[in-house]
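The complex appears here minus one protein chain, its other protein chains still in place.
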Amino acid sequence: MEGLKNNPIVKAIGTQRLVAFIALIVIYLAFGLLNNKFFSYATIVNIFDASYYIGFMAIGITFVIATGGIDLSIGTVLSCSALMAGYLNVSKGLPIVPTILLCVAIGALFGLMNGWMVSKMKLPPFIATLGSMMLSKGLGAIVTMSQSVTWKSSTSEEGWYRNIFRINSQSGVIVPTGFILLIASAIVMAIVLNKTRPGRYILALGSNLEATRLSGVDVDKWQTLAYVFSGLFAGIAGVSYASIYQVILPGAGSGFEMDAIAGVVIGGTSMSGGNGTIAGTMIGVFIISVLKTGLPFIGLNTAWQQVATGLVLIIAVFIDVCNRRRKG
Amino acid sequence: MKRKVLRAILCISMAGMLLAGCGNNQSAPAATEPAEDANTEAEELGTDAQEGASTESTSNEGMMVYLVSKGFQHQYWQAVWQGAQEKAKELGVEVQMQGPDTESDIAQQVQMLNTAIQLQPDAIGLAALDVSALNDGIAQAQSAGIPIIGFDSGVPEAPEGAVYANAATDNYAAGALAAEETYKIIKDRILSTQGSVRIGVMNQDATAESIINRGLGFIDKMAELVIADGKTVSIVGNEKYVNDSQVTDKGEGGNVILDIAVPSKVEAALSSTDAQTLLNKEDILCIYGSNQFSGEGLVNGDANIGKLGKDVVGVAFDSGTVIKDAVKAGKLAGAVTQSPLDIGRKTVELAVKAAKGESVADVDTGCQWFTAENMEDPSIAPNLYD
Partner (left out) sequence: MEGEKVGNVILKMKGIDKSFPGVHALKGVDLEIKKGEVHALMGENGAGKSTLMKVLTGIYSKDKGSILYEGREVAFTNPKEAQEAGISIVHQELNMMNHLSVAQNIFIGREMMNGKIINDGKMEEESRKLFQKLNIDIDPGEIMGNLTVGRQQMCEIAKAISRECKIIVFDEPTAALTETEIEGLFKIIRDLRKKQMGIVYISHRMDEIKKITDRVTIMRDGEYVATLITENSTKDDIIKGMVGRVIYEDPKEKSNVPTDAPVVLKVENLRAGKMVKDVSFELHKGEILGFSGLMGAGRTETARALFGADKKDGGNIYINGKKVEIKTTKDAVKAGIGYLSEDRKRYGLVVEKTVAQNSTMANLEAFSKGFFIDKGKEAKTALEYVKKLKTKTPGVDQLVVNLSGGNQQKVVIAKWLIRNCDILIFDEPTRGIDVGAKSEIYHLMSELAAQGKSIIMISSEMTEILRMSDRIIVMCEGRKTGEITIEEATQENIMYAATKRD
């Protein structure tokens, strides 16, 4: 264990995660000092609200990035699954429980398709998922005839589903249940990635696909699984998005994947595969949602959020690169 | 003998036709006669129509009206589409409608207009996102002799003669209506407050003319009403709105501060954040969301804060489930609704008239203020879509 700690690569990953964590704290404190309302409970819940859909997507795509691949489709898969399932619920009377399961299942199905295209058809992940990005965007719009879908309101009979991600009681008590769910998912998936066979094989094939294959591991299966995770979590992100924002616009999800990818990279997962850190991913996601929520608080347009995220991304990765270079 | 020659010529020419037309007009010779009949029929009917004046419905056979909207994603456009289809059925014309993915996809709308012109419809209905970007297309339609009817917010500042008429909401007036109704609710609090109060104005973007006008209509009217009661007004926030408004005092100096928010992109999370930021300001009195997206952002942003309907007056524009629920629950004091059904109907009606060369004039499709009390009124309910 001691050797592992002293190891330059492990240390480097550690530093980037540390830098990201410090950045998160500094950004949060800075906003709070500039506007003390920022420390209020409601604002914290607002930050959480803005982090769920990116957070769930980011957990999933961490697995794909760990294989050395990329999934560009998660943003549009989010909106596609939330549109389709929501449409069946609102317009066709599908009960809410199957609706939620369907939403997740559609996401997983897209993931399966991506995984199959990458592992079996040997398409480059960028191309395969670019294709399914367009496919899911189009299908979502076709099924709903290009309309927005408004999921059920809290007041309606089936509105309880919104409590999965946030309980707003009549008495004004707010419980960010989604946060608990997000962190629980992150912990479970971190264990899956680091402590179970599927995770081990995903990391191994991301490090050296051929070597993993020659070790007698069914790499196609595990590579596919990474994409299924990615799609599945995009589906979960769809449910979280619907329960927080209620209205799904067709094409709303385009661009969300970039936020998720940025979160993963800020957190210290390398795009070349072989490593992955869910904890880092969560830090990255919260940096983005703190920036998203905080910049308007200090009187800056939300466009600055992208400028700031871009800077954090570049600085975090640059520090990591410097660190590695110094160590040789 | 003569017959044989004729037959041979016929055969050769038919073969030639088949080759030339790649065989898609196999039944061409047979189809000629009925077609001619139809033409004469149409001519006869046309004369009838000119003479009889009122029988417009029967003379529109084969006529096609093509609507290029600003988008499809808001239910609002579905209501427009519904109205257009109703009218088209009534008039016996064909109607098609296309719209870009989001209301900021200006380039996509330019493409759609170009496609529409290629299809050579009898008239085009257009709700422009950005007129300058569409100018080329509009000029093309003009030279192809396809009349354009503006709808929704229409085609403001279009080149002379291109747009025959508009079936549109006067957005500036609609914004002003929202301001008037809002002022009734908040007047006492403005006049009784010693320090400053803040009125937030949330807009989806600073590019779509209709949204800008709704924002400016609200801003200008509100300022006018406040000043008339002897208080001062200043304006802060998004530059486009700040510069285009008639409020001269820029900054935080007025008794009433108009605070303009525009998200960097059309994304629900960002709009919610804008609302939260406004709601967290000490002196906030009232927030206006100038379309469905901003109204929803306002309602969603308040979810964890819970000030709307209590300390802060919320006002929105358009409807949709979220806004209707919020009005019903008292979170929003009210909202302005346009008449999307009417817009759809009037657009098709004007388009058909223009296509037939009749003179047409602008129609204001109007707008209405609705609250929890009058939501169910038969004059309002049909315009409130889910």
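In order of appearance the chains are A and B, and numbering begins at 1 in each one.
In the analysis below, contacts are C-beta pairs under 8 Å (C-beta built on N, C-alpha and C of every residue); 3 or more make two chains touch, one makes a residue touch a chain.
Everything quoted here is computed from the prediction, not taken from an experiment.
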Statement: The omitted chain touches A
Field: Hidden-chain contact residue, picked from the options A:I127, A:M145, A:A211 or A:C322
entry: A:A211
- request: Pick out which of A:Q16, A:N275 or A:N301 touches the chain that's been left out of the picture.
  value: A:N275
Query: Mind pulling the subunit A residues that touch the left-out chain?
result: 1-4, 7-10, 191, 195-197, 200-201, 203-204, 206-208, 210-218, 274-275, 328
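The rule we apply is simple: only the chains that are shown with their structure count from here on.
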Query: With chain centres defined as C-alpha means, what is the inter-centre distance between subunit A and subunit B in Å?
result: 35
Message: Can you tell me which positions in subunit B touch subunit A when the two form their complex?
response: 72-75, 77-78, 99, 101-102, 238, 261-270, 272-274, 276-277, 280, 296, 300-301, 303-306, 320-322, 325, 329, 386
Query: Which subunit A residues qualify as touching subunit B in the complex?
result: 35, 37, 40, 42-43, 45-46, 49-50, 53, 141, 145-148, 150, 153, 155, 166, 168, 172, 174, 241, 244-247, 249-252, 255, 292-293, 296-297, 301-306
